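Starting off with a structure, shown below.
Shown here: the complex without one of its protein chains, the others still in place.
Entry: chain A
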Amino acid sequence: MKNSTLPKLYEDMRRVRTFEERVGELFVRGQSAGSMLHLSIGEESAAVGVCAAMQDGDTFTTHHRGHGIFLARGADPNRMMAEIAGKDCGYCHGKGGSMHIADMGLGHLGANAIVGGGIPAVVGAGLSARHQKSGAVSVAFFGDGATGQGILYESMNMAALWKLPVMFVCINNQYGMGTRIDQATANPNLHERAEAFGLAARTVDGLDVEDVAEAATELMDGARAGTPAFLAVDCYRFYGHARKDKSPYRAEAEEDEGRKKDPVLRAREKLIEAGLMTEADLDALDATVAKEMDGSIDFAVAGEEPQMASMFRDVYDPSQPEPEPVRVRLDRVLAQG
């Protein structure tokens, strides 16, 4: 009991949940860049449970609903929130936004707004890890919707064929936008597909973060040793697809039932039951987290807009000339006359 990792798992999940709640606020206040904000509320155990099995040096890619995963891998919430607000002090200088946060220093090879777009990169990262004998695993996080993309199967096949240190994590929140999983596939037992390619594969219930962490650790250790793996985490998308979506396609009763699968609440109950933390301890922790995340909003709101000139930066390597702005070219062309 003393060595329980649950308090840390709880804290990490609470940080994700509170961060996402603040992202929602940023949108309501009109201070986010756009409305394409996909919150991972309800999916915290997938992010935190799997990331608990990762090590320094491991790499990963995420889908568009990736805030929680990156936070669980050690992201700075200030720079994340600033990126979501499109500010220069954000992780990608306001160029990427919510769907394109990345940080190579923490092994985050990039969040992706193309469903399935980030999956094959982990095959390449697996090749690198093998070639460099780094011992690193590369993990692709994606939603159930990405199981509709052929590139997932091409990638799993390569990973299995070449025995790469790679793991595929499908966060099955039961929906891709308004489409429920059973409306998008005739066989929702997703791990069976991975098995067919020769991967070690499991589905785990996301209600209990310890179950997720245990399954992820077993599979991740295997992947590190050369048996690529697939893990589906069953959970429920608590809110709409993006901030403006009120999910009119879901019955209220279904939502009420789905939201009972609350990994944060479950961990809280377990901590109290096991006598690891008291209600008061937990409230105090929650308050500290809330303060930290409030701070991230302040940081984002106070941040500067990107400089206009930065627009032309980073299309190519900094050693190369930047693209010529249209205005500059027009001035040159029309000055001839």
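As a working rule, a residue touches a chain if its C-beta (ideal position, glycine included) is under 8 Å from a C-beta of that chain, and two chains touch if they have at least 3 such contacts; residues count from 1.
Convention: contacts and distances are computed from a predicted model.
A chain of the complex is left out here; the name its UniProt entry carries, from "Pyruvate dehydrogenase E1 component beta subunit", "ABC transporter ATP-binding protein", "Quinol oxidase subunit 4" or "Ferredoxin--NADP reductase", is "Pyruvate dehydrogenase E1 component beta subunit". Touching the chain that is not shown, out of A:N112, A:S155 or A:S296: A:N112 (per the contact rule at the top). The residue from A:P77, A:G97, A:P228 or A:P263 that touches the chain not shown here is A:G97.
When you scan A:L106, A:L127, A:M177 or A:I272 for touch with the missing chain, the hit is A:M177. For chain A, the residues touching the chain absent from view are 33-36, 86-87, 94-100, 112-117, 145-150, 176-179, 183-185, 249, 305-306, 308, 310-312, 315, 323-327, 330-331, 333-334, 336-337.
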